[in-house]
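Only a portion of the chains appears, each positioned as in the full assembly.
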(Lines give C-alpha, C1' and ligand atoms only; values in the text may rest on other atoms or scores of the structure.)
Protein backbone atom coordinates (compact mmCIF):
# COMPACT_ATOMS: atom_id res chain seq x y z
CA UNK A 1 0.00 0.00 0.00
CA UNK A 2 1.21 3.43 -0.80
CA UNK A 3 0.18 6.98 0.09
CA UNK A 4 0.22 10.45 -1.30
CA UNK A 5 0.82 13.13 1.32
CA UNK A 6 2.49 16.39 2.25
CA UNK A 7 5.56 15.75 4.38
CA UNK A 8 7.17 18.42 6.50
CA UNK A 9 10.86 19.06 5.94
CA UNK A 10 12.69 18.56 9.23
CA UNK A 11 16.22 19.13 8.04
CA UNK A 12 18.11 19.62 4.82
CA UNK A 13 21.84 20.06 4.36
CA UNK A 14 24.59 19.56 1.87
CA UNK A 15 26.77 16.53 2.57
CA UNK A 16 29.04 16.43 -0.46
CA UNK A 17 29.50 18.40 -3.69
CA UNK A 18 26.02 18.81 -5.19
CA UNK A 19 24.62 16.25 -2.78
CA UNK A 20 21.89 16.91 -0.22
CA UNK A 21 20.46 15.05 2.71
CA UNK A 22 16.82 15.74 3.57
CA UNK A 23 14.75 14.54 6.50
CA UNK A 24 10.99 14.47 6.20
CA UNK A 25 8.17 13.80 8.62
CA UNK A 26 6.22 10.99 6.93
CA UNK A 27 5.24 8.35 9.48
CA UNK A 28 2.84 6.48 7.18
CA UNK A 29 5.50 6.03 4.53
CA UNK A 30 8.28 5.26 7.02
CA UNK A 31 6.11 2.55 8.52
CA UNK A 32 5.40 0.83 5.21
CA UNK A 33 8.74 1.21 3.48
CA UNK A 34 11.21 -1.58 2.81
CA UNK A 35 14.78 -1.15 1.52
CA UNK A 36 15.02 -0.59 -2.23
CA UNK A 37 11.70 1.22 -2.49
CA UNK A 38 11.44 4.82 -3.53
CA UNK A 39 9.23 7.86 -3.20
CA UNK A 40 7.98 9.95 -6.11
CA UNK A 41 8.62 13.55 -5.12
CA UNK A 42 6.89 16.68 -6.28
CA UNK A 43 9.64 19.30 -6.57
CA UNK A 44 7.53 22.28 -7.65
CA UNK A 45 3.99 23.53 -7.11
CA UNK A 46 3.91 25.07 -10.57
CA UNK A 47 3.50 23.17 -13.83
CA UNK A 48 7.13 23.43 -14.83
CA UNK A 49 8.91 21.20 -13.95
CA UNK A 50 5.81 19.06 -14.26
CA UNK A 51 6.65 15.50 -13.26
CA UNK A 52 7.54 14.04 -9.90
CA UNK A 53 11.10 12.86 -9.34
CA UNK A 54 11.83 9.31 -8.14
CA UNK A 55 14.18 9.23 -5.16
CA UNK A 56 15.17 6.18 -3.16
CA UNK A 57 14.31 5.90 0.47
CA UNK A 58 17.68 6.51 2.04
CA UNK A 59 16.85 5.79 5.67
CA UNK A 60 13.81 5.57 7.88
CA UNK A 61 13.25 5.91 11.56
CA UNK A 62 9.93 4.21 12.24
CA UNK A 63 9.73 5.31 15.89
CA UNK A 64 10.26 8.92 14.90
CA UNK A 65 8.14 8.63 11.75
CA UNK A 66 11.01 10.06 9.76
CA UNK A 67 12.11 9.34 6.23
CA UNK A 68 15.41 10.53 4.77
CA UNK A 69 16.48 11.19 1.20
CA UNK A 70 19.96 11.57 -0.20
CA UNK A 71 20.06 13.16 -3.60
CA UNK A 72 22.33 14.72 -6.12
CA UNK A 73 21.37 17.98 -7.81
CA UNK A 74 21.15 17.10 -11.50
CA UNK A 75 18.64 19.47 -13.03
CA UNK A 76 15.62 21.62 -12.40
CA UNK A 77 13.73 19.28 -10.07
CA UNK A 78 16.47 18.36 -7.66
CA UNK A 79 17.65 21.96 -7.64
CA UNK A 80 14.25 23.14 -6.47
CA UNK A 81 14.10 20.35 -3.91
CA UNK A 82 17.47 21.30 -2.44
CA UNK A 83 16.11 24.81 -1.82
CA UNK A 84 13.34 23.68 0.50
CA UNK A 85 13.71 24.86 4.06
CA UNK A 86 12.81 23.17 7.32
CA UNK A 87 9.11 23.77 7.90
CA UNK A 88 8.25 23.68 4.19
CA UNK A 89 6.25 20.73 2.90
CA UNK A 90 7.12 18.33 0.11
CA UNK A 91 4.47 16.20 -1.54
CA UNK A 92 5.45 12.53 -1.57
CA UNK A 93 3.94 9.51 -3.27
CA UNK A 94 5.17 6.25 -1.81
CA UNK A 95 6.58 3.94 -0.82
CA UNK A 96 6.70 2.64 -4.38
CA UNK A 97 8.24 -0.36 -6.09
CA UNK A 98 9.55 -3.69 -5.04
CA UNK A 99 12.54 -3.64 -2.71
CA UNK A 100 15.59 -5.84 -2.27
CA UNK A 101 15.18 -9.52 -1.42
CA UNK A 102 16.48 -9.99 2.12
CA UNK A 103 18.71 -13.00 2.84
CA UNK A 104 18.41 -15.39 5.77
CA UNK A 105 19.42 -13.79 9.05
CA UNK A 106 23.16 -13.98 9.70
CA UNK A 107 24.05 -14.38 6.05
CA UNK A 108 27.22 -13.02 4.52
CA UNK A 109 26.34 -10.33 1.97
CA UNK A 110 28.06 -7.81 -0.24
CA UNK A 111 26.82 -4.32 -1.06
CA UNK A 112 28.23 -2.42 -4.02
CA UNK A 113 27.64 1.31 -4.28
CA UNK A 114 28.76 3.71 -6.98
CA UNK A 115 28.39 7.43 -6.29
CA UNK A 116 24.85 8.45 -5.37
CA UNK A 117 23.93 4.76 -5.67
CA UNK A 118 24.77 4.61 -1.97
CA UNK A 119 21.42 6.28 -1.21
CA UNK A 120 19.12 3.22 -1.01
CA UNK A 121 21.87 0.98 0.30
CA UNK A 122 22.02 2.67 3.70
CA UNK A 123 18.42 1.67 4.39
CA UNK A 124 19.29 -1.81 3.16
CA UNK A 125 22.33 -2.09 5.40
CA UNK A 126 20.19 -0.88 8.32
CA UNK A 127 17.95 -3.90 7.79
CA UNK A 128 20.80 -6.30 7.07
CA UNK A 129 22.54 -5.20 10.26
CA UNK A 130 19.33 -5.78 12.20
CA UNK A 131 19.35 -9.27 10.75
CA UNK A 132 22.89 -9.73 12.02
CA UNK A 133 24.29 -10.23 8.54
CA UNK A 134 28.01 -10.01 7.84
CA UNK A 135 28.24 -7.10 5.45
CA UNK A 136 31.00 -5.89 3.16
CA UNK A 137 30.36 -2.60 1.39
CA UNK A 138 32.30 -1.78 -1.79
CA UNK A 139 32.04 1.94 -2.06
CA UNK A 140 33.21 3.86 -5.10
CA UNK A 141 33.23 7.49 -6.15
CA UNK A 142 35.18 9.98 -8.20
CA UNK A 143 37.19 11.35 -5.28
CA UNK A 144 37.33 11.54 -1.49
CA UNK A 145 34.90 14.47 -1.31
CA UNK A 146 32.30 12.47 -3.21
CA UNK A 147 32.45 9.32 -1.10
CA UNK A 148 29.04 9.01 0.50
CA UNK A 149 27.79 7.29 3.63
CA UNK A 150 31.06 5.56 4.56
CA UNK A 151 30.62 6.64 8.17
CA UNK A 152 27.06 5.35 8.28
CA UNK A 153 28.04 1.98 6.90
CA UNK A 154 30.91 1.65 9.37
CA UNK A 155 28.65 2.59 12.27
CA UNK A 156 26.36 -0.27 11.35
CA UNK A 157 29.33 -2.61 11.65
CA UNK A 158 29.71 -3.21 7.95
CA UNK A 159 33.20 -3.66 6.57
CA UNK A 160 33.76 -0.78 4.16
CA UNK A 161 36.28 -0.87 1.32
CA UNK A 162 36.65 2.24 -0.72
CA UNK A 163 37.74 3.02 -4.26
CA UNK A 164 38.20 6.47 -5.76
CA UNK A 165 39.02 7.23 -9.36
CA UNK A 166 41.79 9.60 -8.36
CA UNK A 167 43.03 7.55 -5.41
CA UNK A 168 42.33 10.39 -2.97
CA UNK A 169 40.78 7.84 -0.62
CA UNK A 170 41.15 4.06 -0.48
CA UNK A 171 42.01 2.07 -3.57
CA UNK A 172 42.80 4.03 -6.73
CA UNK A 173 40.47 2.83 -9.43
CA UNK A 174 36.82 1.97 -9.79
CA UNK A 175 34.63 -0.40 -7.82
CA UNK A 176 34.98 -3.15 -10.41
CA UNK A 177 38.76 -3.10 -10.12
CA UNK A 178 38.32 -3.16 -6.37
CA UNK A 179 35.99 -6.13 -6.49
CA UNK A 180 38.35 -7.96 -8.76
CA UNK A 181 40.98 -7.81 -6.04
CA UNK A 182 38.76 -8.40 -3.05
CA UNK A 183 37.24 -11.73 -3.85
CA UNK A 184 35.18 -12.04 -0.65
CA UNK A 185 31.96 -11.21 -2.43
CA UNK A 186 32.16 -14.61 -4.15
CA UNK A 187 31.24 -16.27 -0.91
CA UNK A 188 28.12 -14.24 -0.21
CA UNK A 189 24.45 -15.22 -0.20
CA UNK A 190 23.66 -12.06 -2.14
CA UNK A 191 25.31 -9.01 -3.65
CA UNK A 192 23.27 -5.82 -3.80
CA UNK A 193 24.25 -3.22 -6.37
CA UNK A 194 23.30 0.37 -7.04
CA UNK A 195 25.19 2.91 -9.11
CA UNK A 196 25.59 4.20 -12.64
CA UNK A 197 24.27 1.85 -15.31
CA UNK A 198 27.63 0.94 -16.91
CA UNK A 199 29.00 0.08 -13.48
CA UNK A 200 25.99 -2.08 -12.63
CA UNK A 201 26.28 -3.83 -15.96
CA UNK A 202 29.92 -4.66 -15.27
CA UNK A 203 29.21 -5.81 -11.73
CA UNK A 204 26.37 -7.98 -13.05
CA UNK A 205 28.81 -9.58 -15.50
CA UNK A 206 31.29 -10.18 -12.70
CA UNK A 207 28.59 -11.80 -10.58
CA UNK A 208 27.35 -13.91 -13.48
CA UNK A 209 30.87 -15.12 -14.26
CA UNK A 210 31.33 -16.13 -10.62
CA UNK A 211 27.82 -17.55 -10.50
CA UNK A 212 26.90 -15.39 -7.53
CA UNK A 213 23.33 -14.10 -7.06
CA UNK A 214 22.89 -10.39 -7.14
CA UNK A 215 20.28 -7.65 -7.32
CA UNK A 216 20.55 -4.33 -9.07
CA UNK A 217 18.43 -1.23 -8.68
CA UNK A 218 17.63 0.25 -12.10
CA UNK A 219 16.84 3.83 -13.06
CA UNK A 220 14.45 4.68 -15.83
CA UNK A 221 12.64 7.90 -16.62
CA UNK A 222 9.26 7.68 -14.94
CA UNK A 223 5.83 9.13 -15.50
CA UNK A 224 3.33 7.79 -13.00
CA UNK A 225 5.60 5.75 -10.72
CA UNK A 226 2.71 3.41 -9.98
CA UNK A 227 2.75 1.04 -12.94
CA UNK A 228 0.07 2.71 -15.03
CA UNK A 229 1.85 4.45 -17.90
CA UNK A 230 4.49 1.95 -19.07
CA UNK A 231 7.14 4.65 -19.52
CA UNK A 232 9.72 2.91 -17.43
CA UNK A 233 10.06 -0.33 -19.36
CA UNK A 234 13.15 -2.42 -18.74
CA UNK A 235 13.96 -5.62 -20.59
CA UNK A 236 14.05 -8.63 -18.31
CA UNK A 237 14.97 -12.16 -19.43
CA UNK A 238 13.18 -14.92 -17.65
CA UNK A 239 13.04 -18.57 -18.64
CA UNK A 240 14.54 -17.66 -21.98
CA UNK A 241 11.88 -15.04 -22.70
CA UNK A 242 12.53 -11.33 -22.82
CA UNK A 243 9.66 -9.20 -21.59
CA UNK A 244 9.10 -5.57 -20.62
CA UNK A 245 8.89 -5.01 -16.92
CA UNK A 246 8.05 -1.73 -15.25
CA UNK A 247 10.95 -0.30 -13.28
CA UNK A 248 8.51 1.49 -10.98
CA UNK A 249 6.19 -1.36 -10.07
CA UNK A 250 7.99 -4.61 -10.94
CA UNK A 251 11.32 -3.06 -9.83
CA UNK A 252 13.37 -0.91 -9.43
CA UNK A 253 15.22 -3.92 -7.98
CA UNK A 254 15.76 -6.85 -10.36
CA UNK A 255 17.91 -9.97 -10.23
CA UNK A 256 21.24 -9.01 -11.76
CA UNK A 257 21.31 -11.99 -14.10
CA UNK A 258 17.88 -11.25 -15.58
CA UNK A 259 18.55 -7.72 -16.76
CA UNK A 260 19.03 -7.30 -20.50
CA UNK A 261 21.56 -4.45 -20.71
CA UNK A 262 21.62 -2.52 -23.95
CA UNK B 1 -29.52 20.79 -3.21
CA UNK B 2 -26.98 18.61 -4.93
CA UNK B 3 -26.62 19.55 -8.58
CA UNK B 4 -27.24 16.96 -11.25
CA UNK B 5 -23.93 15.75 -12.64
CA UNK B 6 -25.24 12.94 -14.80
CA UNK B 7 -24.38 12.95 -18.49
CA UNK B 8 -24.89 10.61 -21.41
CA UNK B 9 -22.31 9.51 -23.94
CA UNK B 10 -24.39 7.69 -26.52
CA UNK B 11 -26.32 5.10 -24.53
CA UNK B 12 -23.72 5.10 -21.77
CA UNK B 13 -24.95 6.82 -18.65
CA UNK B 14 -22.25 8.48 -16.57
CA UNK B 15 -23.03 9.44 -12.96
CA UNK B 16 -20.74 12.41 -13.48
CA UNK B 17 -18.72 13.80 -16.39
CA UNK B 18 -15.26 12.69 -15.27
CA UNK B 19 -13.27 9.83 -16.76
CA UNK B 20 -9.58 9.05 -17.14
CA UNK B 21 -7.55 9.34 -20.35
CA UNK B 22 -6.47 6.11 -22.00
CA UNK B 23 -2.89 5.11 -21.33
CA UNK B 24 -2.53 7.25 -18.23
CA UNK B 25 -4.54 5.15 -15.80
CA UNK B 26 -3.46 1.60 -16.59
CA UNK B 27 -6.42 -0.73 -16.16
CA UNK B 28 -7.69 0.86 -12.97
CA UNK B 29 -6.13 -1.08 -10.08
CA UNK B 30 -2.90 0.90 -10.30
CA UNK B 31 -4.70 3.91 -8.85
CA UNK B 32 -7.01 2.28 -6.32
CA UNK B 33 -4.65 3.03 -3.41
CA UNK B 34 -5.21 6.73 -3.99
CA UNK B 35 -8.83 7.20 -4.94
CA UNK B 36 -12.15 5.44 -5.15
CA UNK B 37 -12.25 4.89 -8.88
CA UNK B 38 -15.89 3.85 -8.67
CA UNK B 39 -16.83 7.45 -7.88
CA UNK B 40 -15.72 8.49 -11.38
CA UNK B 41 -18.27 8.61 -14.18
CA UNK B 42 -16.12 6.11 -16.08
CA UNK B 43 -12.59 4.90 -16.39
CA UNK B 44 -10.93 4.63 -19.78
CA UNK B 45 -8.24 1.98 -19.93
CA UNK B 46 -4.98 1.50 -21.84
CA UNK B 47 -5.09 1.18 -25.64
CA UNK B 48 -5.67 -2.43 -26.73
CA UNK B 49 -4.69 -4.09 -29.98
CA UNK B 50 -5.57 -7.39 -31.60
CA UNK B 51 -2.18 -8.94 -30.87
CA UNK B 52 -0.04 -8.24 -27.81
CA UNK B 53 2.52 -5.47 -28.43
CA UNK B 54 5.98 -4.94 -26.98
CA UNK B 55 5.88 -1.20 -27.44
CA UNK B 56 8.70 1.15 -28.39
CA UNK B 57 12.32 1.23 -27.27
CA UNK B 58 13.17 3.36 -24.23
CA UNK B 59 13.42 6.21 -23.34
CA UNK B 60 9.69 6.39 -23.81
CA UNK B 61 9.06 9.54 -21.86
CA UNK B 62 10.65 12.94 -21.62
CA UNK B 63 9.55 15.97 -19.73
CA UNK B 64 9.06 19.23 -21.65
CA UNK B 65 7.99 22.64 -20.37
CA UNK B 66 4.63 22.01 -18.66
CA UNK B 67 4.24 18.81 -20.64
CA UNK B 68 5.53 15.38 -21.44
CA UNK B 69 6.35 13.57 -24.64
CA UNK B 70 5.59 9.86 -24.65
CA UNK B 71 6.19 7.11 -27.12
CA UNK B 72 4.95 4.05 -25.28
CA UNK B 73 4.05 2.51 -28.61
CA UNK B 74 0.88 0.82 -27.45
CA UNK B 75 2.54 -1.80 -25.30
CA UNK B 76 -0.37 -4.00 -24.23
CA UNK B 77 -1.17 -7.65 -23.68
CA UNK B 78 -3.66 -7.89 -26.56
CA UNK B 79 -7.43 -8.01 -26.66
CA UNK B 80 -7.78 -11.69 -25.76
CA UNK B 81 -5.81 -11.17 -22.57
CA UNK B 82 -7.92 -8.14 -21.76
CA UNK B 83 -11.13 -10.10 -22.23
CA UNK B 84 -9.89 -12.98 -20.15
CA UNK B 85 -8.07 -11.17 -17.34
CA UNK B 86 -9.42 -7.68 -17.04
CA UNK B 87 -13.03 -7.90 -18.15
CA UNK B 88 -14.07 -9.91 -15.07
CA UNK B 89 -12.55 -7.16 -12.93
CA UNK B 90 -14.29 -4.45 -14.97
CA UNK B 91 -17.57 -6.24 -14.48
CA UNK B 92 -17.37 -5.91 -10.73
CA UNK B 93 -16.73 -2.18 -10.85
CA UNK B 94 -19.61 0.10 -10.05
CA UNK B 95 -18.61 2.46 -12.84
CA UNK B 96 -18.35 2.36 -16.61
CA UNK B 97 -15.26 0.99 -18.25
CA UNK B 98 -14.38 2.42 -21.65
CA UNK B 99 -11.98 0.27 -23.63
CA UNK B 100 -9.67 2.11 -26.02
CA UNK B 101 -8.81 0.23 -29.22
CA UNK B 102 -6.18 0.71 -31.90
CA UNK B 103 -5.42 -1.07 -35.15
CA UNK B 104 -3.19 -1.15 -38.19
CA UNK B 105 -6.01 -1.68 -40.66
CA UNK B 106 -9.73 -1.04 -40.85
CA UNK B 107 -10.30 -4.79 -40.49
CA UNK B 108 -8.34 -4.89 -37.27
CA UNK B 109 -10.51 -2.18 -35.79
CA UNK B 110 -13.62 -4.09 -36.85
CA UNK B 111 -12.27 -7.35 -35.38
CA UNK B 112 -11.46 -5.67 -32.10
CA UNK B 113 -14.91 -4.15 -31.90
CA UNK B 114 -16.53 -7.49 -32.69
CA UNK B 115 -14.49 -9.30 -30.07
CA UNK B 116 -15.34 -6.77 -27.40
CA UNK B 117 -18.98 -6.42 -28.34
CA UNK B 118 -20.52 -9.08 -26.17
CA UNK B 119 -18.06 -8.87 -23.29
CA UNK B 120 -19.73 -8.05 -19.99
CA UNK B 121 -18.09 -5.25 -18.07
CA UNK B 122 -17.38 -3.01 -21.03
CA UNK B 123 -19.53 0.08 -21.34
CA UNK B 124 -18.17 1.71 -24.48
CA UNK B 125 -15.38 1.64 -27.03
CA UNK B 126 -13.05 4.54 -27.60
CA UNK B 127 -11.39 4.30 -30.98
CA UNK B 128 -7.87 5.69 -31.25
CA UNK B 129 -7.54 6.77 -34.87
CA UNK B 130 -4.15 8.41 -34.46
CA UNK B 131 -2.50 5.13 -35.49
CA UNK B 132 -0.70 4.77 -38.80
CA UNK B 133 -2.78 3.20 -41.53
CA UNK B 134 -0.43 0.46 -42.65
CA UNK B 135 -2.12 0.11 -46.03
CA UNK B 136 -1.88 3.83 -46.76
CA UNK B 137 1.84 4.31 -46.24
CA UNK B 138 1.57 4.96 -42.55
CA UNK B 139 -0.56 8.10 -42.65
CA UNK B 140 -2.72 8.20 -39.53
CA UNK B 141 -6.37 7.13 -39.97
CA UNK B 142 -7.34 10.25 -38.11
CA UNK B 143 -5.58 12.58 -40.49
CA UNK B 144 -8.18 12.57 -43.23
CA UNK B 145 -11.97 12.52 -43.13
CA UNK B 146 -12.31 9.58 -45.49
CA UNK B 147 -10.21 7.04 -43.62
CA UNK B 148 -11.50 8.33 -40.28
CA UNK B 149 -15.03 7.68 -41.51
CA UNK B 150 -14.08 4.24 -42.79
CA UNK B 151 -12.80 3.16 -39.42
CA UNK B 152 -15.88 4.59 -37.75
CA UNK B 153 -18.25 2.72 -40.08
CA UNK B 154 -16.41 -0.55 -39.61
CA UNK B 155 -16.48 -0.28 -35.83
CA UNK B 156 -20.08 0.92 -35.85
CA UNK B 157 -21.17 -2.17 -37.78
CA UNK B 158 -19.25 -4.54 -35.53
CA UNK B 159 -20.66 -3.45 -32.19
CA UNK B 160 -23.74 -2.29 -30.39
CA UNK B 161 -21.64 -0.55 -27.74
CA UNK B 162 -21.40 3.22 -27.84
CA UNK B 163 -18.61 4.17 -30.23
CA UNK B 164 -16.43 7.11 -29.23
CA UNK B 165 -13.98 8.25 -31.90
CA UNK B 166 -10.84 9.85 -30.50
CA UNK B 167 -9.62 12.64 -32.74
CA UNK B 168 -6.05 13.58 -33.50
CA UNK B 169 -5.16 17.28 -33.17
CA UNK B 170 -2.43 16.91 -35.80
CA UNK B 171 -4.70 17.97 -38.64
CA UNK B 172 -5.54 21.07 -40.60
CA UNK B 173 -9.27 20.96 -39.89
CA UNK B 174 -10.33 18.90 -36.89
CA UNK B 175 -13.98 19.91 -37.28
CA UNK B 176 -14.08 18.38 -40.75
CA UNK B 177 -12.88 15.05 -39.36
CA UNK B 178 -15.38 15.31 -36.54
CA UNK B 179 -18.18 15.91 -38.95
CA UNK B 180 -17.16 12.96 -41.14
CA UNK B 181 -17.08 10.51 -38.24
CA UNK B 182 -20.39 11.82 -36.89
CA UNK B 183 -21.91 11.11 -40.27
CA UNK B 184 -20.30 7.66 -40.26
CA UNK B 185 -22.14 6.75 -37.08
CA UNK B 186 -19.99 7.77 -34.11
CA UNK B 187 -21.92 8.22 -30.88
CA UNK B 188 -19.39 10.59 -29.36
CA UNK B 189 -15.94 12.11 -29.81
CA UNK B 190 -12.87 12.26 -27.62
CA UNK B 191 -10.94 15.47 -28.24
CA UNK B 192 -7.89 15.45 -28.24
CA UNK B 193 -5.19 12.82 -28.53
CA UNK B 194 -1.58 13.96 -28.15
CA UNK B 195 0.21 16.49 -30.35
CA UNK B 196 3.09 15.13 -32.38
CA UNK B 197 6.37 16.40 -30.95
CA UNK B 198 9.97 15.60 -30.30
CA UNK B 199 12.98 16.54 -28.20
CA UNK B 200 16.67 16.38 -28.97
CA UNK B 201 19.47 15.54 -26.58
CA UNK B 202 22.07 18.17 -27.35
CA UNK B 203 24.85 16.23 -25.65
CA UNK B 204 24.28 13.04 -27.62
CA UNK B 205 23.04 15.00 -30.66
CA UNK B 206 20.24 12.53 -31.11
CA UNK B 207 16.50 12.45 -30.48
CA UNK B 208 15.76 11.76 -26.81
CA UNK B 209 12.98 9.25 -27.39
CA UNK B 210 13.82 5.77 -28.57
CA UNK B 211 11.11 6.19 -31.18
CA UNK B 212 12.31 9.68 -32.27
CA UNK B 213 8.87 11.31 -32.13
CA UNK B 214 6.26 11.13 -29.42
CA UNK B 215 2.96 12.54 -28.28
CA UNK B 216 2.84 15.76 -26.32
CA UNK B 217 0.36 15.93 -23.44
CA UNK B 218 -0.11 17.83 -20.21
CA UNK B 219 -0.88 21.48 -19.41
CA UNK B 220 1.23 22.73 -22.34
CA UNK B 221 -1.39 21.45 -24.81
CA UNK B 222 -4.46 22.73 -23.01
CA UNK B 223 -4.98 25.83 -25.18
CA UNK B 224 -4.85 23.68 -28.32
CA UNK B 225 -7.25 21.15 -26.82
CA UNK B 226 -9.79 23.75 -25.69
CA UNK B 227 -9.69 25.28 -29.15
CA UNK B 228 -10.26 21.86 -30.75
CA UNK B 229 -13.28 21.18 -28.52
CA UNK B 230 -14.63 24.63 -29.32
CA UNK B 231 -14.32 24.07 -33.08
CA UNK B 232 -15.74 20.56 -32.98
CA UNK B 233 -18.68 21.66 -30.81
CA UNK B 234 -19.65 24.20 -33.44
CA UNK B 235 -19.79 21.49 -36.10
CA UNK B 236 -21.31 18.35 -34.58
CA UNK B 237 -24.31 17.39 -32.44
CA UNK B 238 -22.85 14.30 -30.73
CA UNK B 239 -21.30 14.67 -27.28
CA UNK B 240 -17.61 15.42 -26.81
CA UNK B 241 -15.27 14.09 -24.13
CA UNK B 242 -12.73 16.85 -23.69
CA UNK B 243 -9.14 16.21 -22.68
CA UNK B 244 -5.64 17.60 -23.00
CA UNK B 245 -3.86 19.11 -20.05
CA UNK B 246 -6.66 19.02 -17.50
CA UNK B 247 -4.94 19.41 -14.12
CA UNK B 248 -7.83 20.62 -11.99
CA UNK B 249 -11.50 21.51 -11.96
CA UNK B 250 -10.89 24.97 -13.42
CA UNK B 251 -9.24 23.39 -16.45
CA UNK B 252 -12.07 20.88 -16.80
CA UNK B 253 -14.63 23.68 -16.70
CA UNK B 254 -12.87 25.40 -19.60
CA UNK B 255 -13.49 22.27 -21.67
CA UNK B 256 -17.12 21.97 -20.58
CA UNK B 257 -17.79 25.63 -21.34
CA UNK B 258 -16.13 25.12 -24.74
CA UNK B 259 -18.55 22.28 -25.48
CA UNK B 260 -17.42 19.08 -23.77
CA UNK B 261 -20.13 16.97 -22.17
CA UNK B 262 -17.54 14.97 -20.24
CA UNK B 263 -13.83 15.32 -19.52
CA UNK B 264 -10.89 12.98 -19.18
CA UNK B 265 -7.97 13.43 -16.81
CA UNK B 266 -4.69 12.14 -18.24
CA UNK B 267 -1.16 13.28 -17.49
CA UNK B 268 -2.43 15.00 -14.33
CA UNK B 269 -2.74 11.62 -12.58
CA UNK B 270 1.05 11.24 -12.79
CA UNK B 271 1.55 14.42 -10.86
CA UNK B 272 -1.40 14.01 -8.53
CA UNK B 273 -2.85 10.49 -8.33
CA UNK B 274 -6.02 11.98 -6.90
CA UNK B 275 -6.44 14.44 -9.77
CA UNK B 276 -9.52 12.80 -11.32
CA UNK B 277 -11.46 12.82 -8.05
CA UNK B 278 -10.37 16.35 -7.27
CA UNK B 279 -11.57 17.46 -10.70
CA UNK B 280 -14.94 15.89 -9.96
CA UNK B 281 -15.20 17.50 -6.54
CA UNK B 282 -14.17 20.86 -7.93
CA UNK B 283 -16.77 20.77 -10.69
CA UNK B 284 -19.45 19.95 -8.15
CA UNK B 285 -18.30 22.82 -5.95
CA UNK B 286 -18.41 25.24 -8.88
CA UNK B 287 -21.98 24.23 -9.67
CA UNK B 288 -23.06 24.69 -6.07
CA UNK B 289 -21.29 28.03 -5.71
CA UNK B 290 -22.84 29.30 -8.92
CA UNK B 291 -26.32 27.91 -8.26
CA UNK B 292 -26.31 25.71 -11.30
CA UNK B 293 -28.66 22.74 -10.98
CA UNK B 294 -27.43 20.70 -13.87
CA UNK B 295 -23.99 20.34 -15.41
CA UNK B 296 -25.64 20.28 -18.84
CA UNK B 297 -26.39 23.98 -18.52
CA UNK B 298 -22.67 24.62 -18.74
CA UNK B 299 -21.91 22.49 -21.78
CA UNK B 300 -20.87 24.88 -24.54
CA UNK B 301 -22.06 27.88 -22.52
CA UNK B 302 -19.06 29.98 -23.57
CA UNK B 303 -20.34 30.05 -27.15
CA UNK B 304 -22.84 32.64 -25.90
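We call the chains A and B, going by the order they appear; numbering starts again at 1 in every chain.
Assume a contact is a pair of C-beta atoms (placed from the backbone, for glycine too) under 8 Å apart; a residue touches a chain by one contact, two chains touch by 3 or more.
Please read these numbers as outputs of a predicted model, since none were measured by experiment.
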Copies per chain type across the entire complex: A x2, B x2
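The rule we apply is simple: only the chains that are shown with their structure count from here on.
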Averaged-CA centre spacing for the pair subunit B and subunit A, given as whole angstrom: 36
Complex contacts: residues of subunit B adjacent to subunit A: 23-26, 30-31, 33-34, 46, 54-55, 58-63, 65-68, 70, 72, 75, 218-219, 247, 267, 269-274
In the complex, subunit A residues that touch subunit B: 1-4, 42, 47-52, 93, 220-234, 244, 249
